[in-house]
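Selected chains only, in their assembly positions.
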Amino acid sequence: MKTLSLKKLLGYVVLAALPLLAAVPLCAQSPAAPAPSLNDRVAALEAYVQNTDPGKALTGVAGPGHNAWMMTSAALVLFMTLPGLALFYGGLVRRKNVLSVLAQCLGISGLVTILWWAFGYSMVFGTSAGSPFIGGSEFLFLHNVTSAPNTNYAYWVSHNVFAMYQLMFAIITPALIVGAIAERMKFTAIMLFVTIWMVVVYFPLAHMVWGATGFMNGVWNPDAAIRAIDFAGGTVVHMSSGWSALVLAIILGPRLGFGKEKMAPHSMVLCMVGTGMLWAGWYGFNAGSALAADGIAANAFMTTTLAAAVAGFTWGLIELTFRGHASILGFCSGIVAGLVVITPAAGFVNANGAVIIGLIAAVIPYLAVTRLKAIFKYDDALDTFGVHAVGGTIGALLTGILATGEVNSNLLNGAAQKNGLAKLVEHGGLWLEQLKAMGITITLSVVATIVIAFIVKALIGLRPVAEVERQGLDINEHGEEGYID
Amino acid sequence: MKLIVAIIKPFKLEEVKEALSAAGIEGMTVSEVKGYGRQKGHTEIYRGSEYTVDFLPKVKIEIAVADDLVAKVVDLVVKSAKTGKIGDGKIFVIPLEEVVRIRTEERGETAI
């Protein structure tokens, strides 16, 4: 189904490509609407302050405060990947592989941007296909993506800023996968895997969850078949990457010497720096997901802070209690886990909900990375599964339990009214919809990853030769050393 | 007494260490070195400029042993460090006139 509509779309792309490469007319600021009444004009200005529909005046204009926040947020989310995630992961690998991790993050950011420009954005946020599983072709090559807002998604944010903001999510998601397969996969194989994975998994999934006509977009799609909610990407970003990462890691097999040789992080300092950048950047990720500098963003800002801090401190406390000392990696893991788990909930829960989420975000992922991994002996090198898949999964579920209309009226009005989400939020049962969304996400991720992995293996192979892995990927795959004394 | 100095491939250190302690050799001193020899290095290119790295990372192990243990230790090191590929390294045996254990001031073989 997904792959089908994808083939169709790839059709468009080829056809569309050449003509479209010619400069496409954009419109920076549309002319003011034909003489609206003073009252309409004031209403439009109030709409700007309250982030509602401008109505008869100021149409086609972005609002400074909202645009400012969304540009800041987009920059923050890019910063999460480059250098944030790159450092967080780079510090956790052995010295001989640090550059390979950086290269993977750099390569992915370039690759995904090109896909996004060509057809990715259109596949996710277009509507011309009128499909719950895939967007449309109206935005191929960012055609029609101007500085005027796309009111399907945000009344007061420039469409091109929105597109770039969403691009940053599309970049970090596959970059997260890198953590599970670190130190043992060929650079070219990763690039090929990611290319297919974006088209088959991420773009359709993102449309289903966030697209205006999305299959499980409970908040914004009046006709959503599944009335699920995902504020900033628990399913789309963390579950999809985390579950795919586990499968890929298993197919790849463990690193040479896994379980025998010492594979301790070569620089906890880099790891901690990355964590700090991730935390700060995550404000763009979560509070930015309000797509405005409004009260929902404000609430997400608070819940993000509380969950991250509580989870980090709790993880440290657990270590202190059961192991005698709190480690840097413990604090960092907890902080990231807290941020992951609050992600789908950030704009839907209140302060106490965030604290509860923070506590759970420390306990369960802690068990996942220490016990679960030990039991099943898979080599999830940097714990992408333990933190992102497990965390994202808990988060999606907890969101269904803790979400409250009091912090986000969108859960009670508009589309939520029509598709019945409002009722679920008020009288319970949302968690069931969340389970459905989780099921779809896991199934799609796991099945697709198996298929893609074997395709890539067949085409160019997944792993470098043993000698290369022994000496390290840096000098062999990238011709450089991380550090030279 | 002799000082046995072995230059080996880094990832072989664990194996050598285990082989030795299994054989009751309880002490050794290890350091990181760079080796130059038959084994070819790789080339690094930074923008315009190209560098051939012919000094390869190796690990140096120093083991003081009583004379009667020399043969055995050399043997253990060879077996555990060998990959058969070029660059496996060397073992040097050097005469040792005295050994002192700083903590106890013991001297000679008992100090090892």
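The letters A and B name the chains in turn, as written, and every chain counts its residues from 1.
Definition applied: a residue touches a chain if its C-beta (ideal position, glycine included) is under 8 Å from a C-beta of that chain, and two chains touch if they have at least 3 such contacts.
A quick note: this is a predicted structure, and the numbers were derived from the prediction, not measured.
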Subunit stoichiometry in the structure file as a whole: A x3, B x3
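By our rule, only the chains that are shown with their structure count from here on.
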Distance from subunit B to subunit A - Cα centre to Cα centre, in angstrom: 48
Residue ranges of subunit B in contact with subunit A within the complex: 11, 14, 42-46, 53
Residues of subunit A that touch subunit B when the two form their complex: 257, 260-262, 470, 475-476, 479-481
